[in-house]
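Left out: one protein chain. Kept in place: all the others.
To keep things simple, chains are lettered A, B and C as they appear, and every chain counts its residues starting from 1.
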Amino acid sequence: MAGNTFGQIFRYTSFGESHGSAMGGVIDGCPAGISIDMESIHADLQRRRPGSSGPSTRRKEADVPQFLSGLIDETTTGAPIAFIIPNEDARPQDYNHLKDIYRPSHADFTYHQKYKIDDHRLVHRASARETAGRVVAGGIAKQIIAGSGMQIAAYTSGIGRFKLEGDFTFSELEQAKLSKMQCPDENLSEQMESYLDELKKEGDSIGCEVRAVITGVPAGLGEPVFAKLHAGLAAAMMSINAAVAFDYGSGSFAADMKGSEYNDLFTVHNGHVRTASNNSGGIQAGISNGEDILFRVVFKPIPTIMKPQKTVNREGKPVIIEGKGRHDVCAAPRVVPVVEAMAALVIADHLLLSKSVRL
Amino acid sequence: MAGNTFGQIFRYTSFGESHGSAMGGVIDGCPAGISIDMESIHADLQRRRPGSSGPSTRRKEADVPQFLSGLIDETTTGAPIAFIIPNEDARPQDYNHLKDIYRPSHADFTYHQKYKIDDHRLVHRASARETAGRVVAGGIAKQIIAGSGMQIAAYTSGIGRFKLEGDFTFSELEQAKLSKMQCPDENLSEQMESYLDELKKEGDSIGCEVRAVITGVPAGLGEPVFAKLHAGLAAAMMSINAAVAFDYGSGSFAADMKGSEYNDLFTVHNGHVRTASNNSGGIQAGISNGEDILFRVVFKPIPTIMKPQKTVNREGKPVIIEGKGRHDVCAAPRVVPVVEAMAALVIADHLLLSKSVRL
Amino acid sequence: MAGNTFGQIFRYTSFGESHGSAMGGVIDGCPAGISIDMESIHADLQRRRPGSSGPSTRRKEADVPQFLSGLIDETTTGAPIAFIIPNEDARPQDYNHLKDIYRPSHADFTYHQKYKIDDHRLVHRASARETAGRVVAGGIAKQIIAGSGMQIAAYTSGIGRFKLEGDFTFSELEQAKLSKMQCPDENLSEQMESYLDELKKEGDSIGCEVRAVITGVPAGLGEPVFAKLHAGLAAAMMSINAAVAFDYGSGSFAADMKGSEYNDLFTVHNGHVRTASNNSGGIQAGISNGEDILFRVVFKPIPTIMKPQKTVNREGKPVIIEGKGRHDVCAAPRVVPVVEAMAALVIADHLLLSKSVRL
Partner (left out) sequence: MAGNTFGQIFRYTSFGESHGSAMGGVIDGCPAGISIDMESIHADLQRRRPGSSGPSTRRKEADVPQFLSGLIDETTTGAPIAFIIPNEDARPQDYNHLKDIYRPSHADFTYHQKYKIDDHRLVHRASARETAGRVVAGGIAKQIIAGSGMQIAAYTSGIGRFKLEGDFTFSELEQAKLSKMQCPDENLSEQMESYLDELKKEGDSIGCEVRAVITGVPAGLGEPVFAKLHAGLAAAMMSINAAVAFDYGSGSFAADMKGSEYNDLFTVHNGHVRTASNNSGGIQAGISNGEDILFRVVFKPIPTIMKPQKTVNREGKPVIIEGKGRHDVCAAPRVVPVVEAMAALVIADHLLLSKSVRL
């Protein structure tokens, strides 16, 4: 099948391998007449870059998308928006020593089983570099939904045992986008950073958790019974490399809660029907209720580690593998703008879909 | 949009309201020549029935699907399979006292906001009764994937603080399908049952957790980069009423794990490449790896409780609502076969999709 | 694949076999709040009925759809609208003498080759009776687009050598819907009718041509580059049993025309940009231009004839087949409301899609 297109009427098609000439994508179904702020897309890409320490060290020369179509003077025309992000430092030969080896918890084995192509470059499609294109497409989606008053902020809420506590205002979360760890708590960020340094020395990696808030959402987004808003968010998040868990609102805690604790009582505030709590994370019966949308994604540890691991090669012979080169030790903080981007794609699609619910 | 169809080439379209004449659905894209065992569909429907205590009390007269098309002598023909499940006890008038009230954490408010229909019967589409059709469609999907050696067993793994521990064989999980609580631990089941009775007396409800195992899965199912196998499972599960969290493999625990702990080392067993552990829950890089697929779904507490709750009506006036009538106090055990059904729909679709990956 | 769903966001799923218990369908993505006039749906169904001689002989007892969902007090709710049309006179045994025979230009051979089901009832899905459901769905679509001022009239424009000439006002075409031959020229209608009687005596059948006009179309419907409005109409029409040719505007005549003859010059009429001619049939570059949409569909002769024909059976043995029972001798006039219905489905879908082109 075509698994590389996401969305129903605001559709993003992704292409590219990490060691090919370019990554890229095509956005179809984008409304006409939206003026695109390229700077904010660059800023998000910068947050996603390897070794990034926030926009302050922004290296302008890298990961700059080249738009090929769909824009006139940086305004959308309704035509498909195609872009490429050249792979300036593609070095497929760096992986030659691994070419016959199934790396543990990597794509090598499953891609080989599925596509039956005997070339280790096959898995360059499974690289996290593919998410750069998502950030571009999501950056456009963010600007579409901003027109209806919606804003998204994701943030690092846990790296290993270092968990974020407390509540933050949306503006504090926005501020955290400028920080290295993409986390609104400065002290915790420092601890996280030291921990990552320590793991790097150890040659190990660690799992993490990212939370997100979408604010300004109108009531009415989401399409029962299968295209519920949180079902779309779940699929979007689980399509990100290394994502292993999704929940929204009170999430997993709901398993232990009583109805009398969980239910969000309706009340009237300034003439608007609101809920007194937000255990539902802004979504009830699959449809946004006007409260902030809150969700969480858990990412497994990066599978590439520097410690020796036992595995097998394509011939089924046991081998010992040792990682080499420079790898992240944690999906966060780089995955944070990817979470935002995917959320934006979901919301933009549902915003457009909602236009046809009443004539 | 059309939110009532699920799947890419094995497609299930759902229809019906809980207090209309019938629930039902249409399965399109079903392969021809599959002989359908109606008994196993009935058995699954029985597990989903209100007040069910397992197949032993099976009331044959109720929730029996009537197949309208797509079968000759109970064998699929390739034509769309339509079925209805009559609503024999539809009593929309039972809800008349609620007709102007937004019940907390129910569909009343969001459906009203979205569809702008001023009739409380609007939300009868949001009823959990809609999942009966899913069990029928999923029952057919189960039989399709069984032809490729796959079997699914879901089970109640937690109700409030009563959590299931230990490992169970697939055959023990199969056996648990015959039990009232759909749980493989008899002692725990009794505690759960007492707890539910207690809550019923209290007039409260409780959240729960359901786990599932899919066994016999061939390596190679799943379509990167968006239609990853676990992304499909996540969307499927989150489309079930009251679902609030999804994870697979080690799930949320991965947030605290190191790569050296999480990675599933490859090994060779009886000439086959296998993994020594299964933290990946049978899915790597979005594609099945041949190990058992393991996932978990958390359900929030049933929103209807017998305790008085503060809410507002459609005019924004504060009112006190008190539940009436017979309602479940927990999504489990009745939701267990629904989890299986949705998983079967996902797997059947991916099985068919996988036929075109190599010519 | 799922070939039984039509449309992108206004979606119609069809089911049923001619000798099963019921035909039917599900409409998903229908906007909420549309009050449905059931009488006009019944009138269209009546025009499609066997032996119909127009609404005057309307037999109320037959082909009355039963709506199962999606309506409250005959108003759409946004939920899927399911309906069934019971097959009151199903007599699969009438075909028993044909059960091993491949009828020339029928579905027997291709369905057998595709689905590999050894039962002649397999082809009951290919019956023209399936179009009854399309008329119901199209009847709802007509009412949706009527809200934006659009009306559709199809008419019999040729039966064999009897071709309609001259121009007719939309109101004359509307009037023709009440006539037996669905043709606006009374004299020609009589000739057509005599000709059909003659063919019936001969035991032969004949091809025909149906034209259609859609009036009141706003400029802007159609989605380049693949979902052009006429591409959608073409697919819709060619999905009707026995359709073999589609053209729009000046159609096939365009092959012999020069640009200076064909081009529709723009002019201003009452302050609106209009075209002086309509060779483009209301569609330019795949998008409606505000002029009447004009198209034509050709249907092959009904394959069942009473004359003996040489064919083979499933074992590849030569046999002589002779038709039996009551069969139409021409797709027109009964196919006329089906053409309207399919056009309405296309236009309704594009109307909804157009809501998202500008925010």
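Here, a contact is a pair of C-beta atoms (placed from the backbone, for glycine too) under 8 Å apart; a residue touches a chain by one contact, two chains touch by 3 or more.
The shown structure was predicted, so the numbers you read here are calculated from the model rather than taken from an experiment.
Trainee: Who touches the missing chain here, A:40, A:77 or A:278?
Mentor: With A:40, A:77 or A:278 as choices, the missing chain is touched by A:77.
Trainee: Just to verify: which one of C:24, C:65, C:80 or C:232 makes contact with the chain not shown?
Mentor: Of these options, the touching residue for the absent chain is C:232.
Trainee: In the complete complex, which positions of chain C touch the hidden chain?
Mentor: The list for chain C reads 1-6, 8-9, 14, 102, 104-107, 109-111, 113-116, 123, 125-126, 130, 158, 160-161, 199, 204-209, 219-220, 222-228, 230-239, 241, 244-252, 254-268, 271, 273, 275, 279-281, 284-290, 298-305, 307, 309-312, 316, 318, 353-354, 356-358.
Trainee: Please give every residue of chain B in contact with the chain that is not shown.
Mentor: Output for chain B: 8-10, 29, 31-34, 78-79, 144, 147-148, 224, 352-353, 355-359.
Trainee: Provide the residue numbers of chain A that touch the chain removed from this figure.
Mentor: The missing chain touches chain A at positions 1-5, 7, 9-11, 13-17, 20-22, 24, 26, 28-29, 32-33, 66, 68-70, 72-73, 75, 77-82, 84, 114-117, 119, 121-122, 125.
In this section, only the chains that are shown with their structure count from here on.
Trainee: Which chain has its C-alpha centroid at the greatest distance from the C-alpha centroid of chain C?
Mentor: A
Trainee: Mind checking the centre-to-centre distance between chain A and chain B? Centres are C-alpha means, answer in whole Å.
Mentor: Here the centre of chain B sits 26 Å away from the centre of chain A.
Trainee: If you average the CA atoms of chain A and of chain C, how far apart do the two points sit, in angstrom?
Mentor: One centre to the other, that is 46 Å.
Trainee: Just give me the whole-number Å value for how far the CA centre of chain B lies from that of chain C.
Mentor: Chain centres of chain B and chain C, defined by C-alpha means, are spaced 39 Å apart.
Trainee: For chain A, what residues touch not just one other chain but two or more?
Mentor: 8-9, 224, 353, 356-358, in rising order.
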